[in-house]
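Left out: one protein chain. Kept in place: all the others.
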Amino acid sequence: MSTAAVPNAAALKVPGFWRRALHHRSFVLGGTLTLLLLLAAAVSLVWTPWSPYEMDMANKLKPPTGAHWLGTDTYGRDVASLLLVGARASILVGVIAVGIGLVVGTALGLLAAAKRGWVEEAIMRLTDFSLAFPAILSAIMMTAVFGAGIVNAIIAIGIYNIPTFARITRASANAIWSREYVAAARACGKGGFAITMQHVLPNISAVLIVQITIRFAIAILAEAALSYLGLGTQPPQPSWGRMLSEAQTMMFQAPLLAVFPGMAIAFAVLGLNLRGDGLRDLLDPRLARAR
Amino acid sequence: MPLLEVKDLRIGLQTQRGPAEAVRGIGFTLERGETLGIVGESGCGKSITVMSLMGLLPSTAKVGGSIRFDGTELVGLPEKQMCQIRGNRIGMIFQEPMTALNPVHTIARQVGEPLRLHRGLSKADARKEVLALLERVGIPDAASRLDAYPHQFSGGQRQRIGIAMALACGPDLLIADEPTTALDVTIQKQILELIKSLVAERGMALILISHDLGVIAQTVSKMLVMYGGSVVESGPTEAVFARRAHPYTQGLFAARPAIGAPRGQRLATIRGSVPELVDLPKGCPFAGRCSYTVDACKTTPPPATMLPHDHAVRCIRLEEIAAQGAIAP
Partner (left out) sequence: MSATTTNASPLLRVTNLVRHYALPREKLFGPPPTVKALNGVSFDVQAGKSVGIVGESGSGKSTIARLVMALDTPTSGTVSLEGRNLHALSKEELRVARRDFQMVFQDPYGSLDPRQTVARIVAEPLEALAATSRAEQRERASETLAAVGLRTTDLDKYPHEFSGGQRQRIAIARALITRPKLIVADEPVSALDVSVQAQVLNLMQDLQQQFGISYLLISHDLAVVNHLCDDVCVVWKGLIVEQGPPAELFHHAKHEYTRTLLDAVPRTPTGGTLLAA
């Protein structure tokens, strides 16, 4: 029996998937952290302890107190509120950037696997070319040329996700095309598009899900990096990366200013990575053989 | 003292639906130089049994009972000592020649590995032995192919290499788990003959697993028929083939299409299908599918009834079956 080790979404249909998922340490831990991230962003839409834009020079650079739970920054703004609202920027970037990569990249990958021949070659060489440029430098270059700002940051990161998704989709899709049930579909007279949508895409969904989680984490890091350099989210829009950048100058006076956004970034990325690891384990093909 | 003595072997496995007994109290003995065949279909426990002989079960498996190999108790033996037995005193040939060899090592290195591991031979000495082994198993032009990789050989040749590896340290017991199932029928014949001659030549004991009755008939002198983790019939191959006392054995024989049989005839089938391990009935595992089932069959596992020539059958309905003329005298 030939089965390439493609994480199989059929595993989701195996009874007890959620039971096992809830026992898997990485998944649970990662899931909790990710949930906290989402919660933070959601809460910030309706309430923050203080307004993140309110400057209070009299109270600047204060350590954590009863009034300001995590202290204040150089302009007297409440750090806790900044973190909560900053979560929004991170998630926004993650969703849209990964979304761009997912939609365009997956489409290209599926096309390459279905058509093969010169179409596949062309698409793969294009991805090779794109991947040859270091990601962050490309993003910097793009924002430098087209202007800084969250929109351009998202586009830059998103464009970089395209070749990654294209390659992964193509590899997994190729494995599915060689399965007998695809041959059976061809023998029925089904065309490439129908086979891609009905057979290939559902069966590579597990791979894509795992990849989305991972790329989300990378997107958050990328946004933080760009904002740190002043190329991403612009003031007064709160951003974890920019908070780090501003904290850098105050390292000796208020070290905690760097710790909180740093920890926020670290936990968000850690949570997403752990969840990705957990998902990959849980969707392992050996589970698809349940009889 | 027999070379291998298995008594009341019980193996429990973790399945998707909870723990289940994969092997339910089987026992057999094997003397030096004897050949034993194990016949059964998927899920009967034949592979698990030999895996337990090699200590290659998953870590979640629970083993009970006793396996005595040349006086040493193998159940519960610490891994370190098991490693000294594996490859050295017990050799194993696997089913899939395509995947049983590591594609990134040369065959000289792979066949020589047990020699260097257990006998402490140097690379050069091992190489000489490997050459002799490869020539014995019939690899043409062995001297020039020592440094070739597995993908450069055909399926049949890879299986020969696998046999050479199993034999390298001159084991007392050779286990072959469906060694020819993945091969063409003409190659199958050659491989089986090779195994037979090697076993006779070196006085090894052989345990051969197969689902193919013809293979069993041609290769081994004693046999076990397994179903649902139990041995339902055992004895000398000739006796079992001639008498076929157990209903499952009869079913197995009747279900095979035969070359030259008249066309248009329906094959006799065993009604139903093999239940999953967790669903096997408490008494006789074949109860329910067997046309001679009575209530007593479902409650207690049948004891072994002895027929002439050391032929054992686990069935409480033998008299009725014989009365219907289904068993040859």
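We call the chains A and B, going by the order they appear; numbering starts again at 1 in every chain.
Note that contacts are C-beta pairs under 8 Å (C-beta built on N, C-alpha and C of every residue); 3 or more make two chains touch, one makes a residue touch a chain.
Here the structure is a predicted model, which is why all the values come from computation and not from measurement.
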item: Identified contact with the non-displayed chain, of B:Ala132, B:Ala200 or B:Ala255; value: B:Ala255
item: Footprint left on subunit A by the chain that the document does not show; value: 1-3, 8-10, 13-14, 179-181, 183-190, 194, 198-199, 202-203, 288-291
item: Residues belonging to subunit B that touch the chain removed from view; value: 41-42, 155, 184-186, 188-189, 192, 211-215, 217-218, 237-238, 241-242, 251-253, 255-261, 263-264, 266-270, 273-274
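Definition applied: only the chains that are shown with their structure count from here on.
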item: Length of the line joining the C-alpha centres of subunit A and subunit B, rounded to whole Å; value: 51
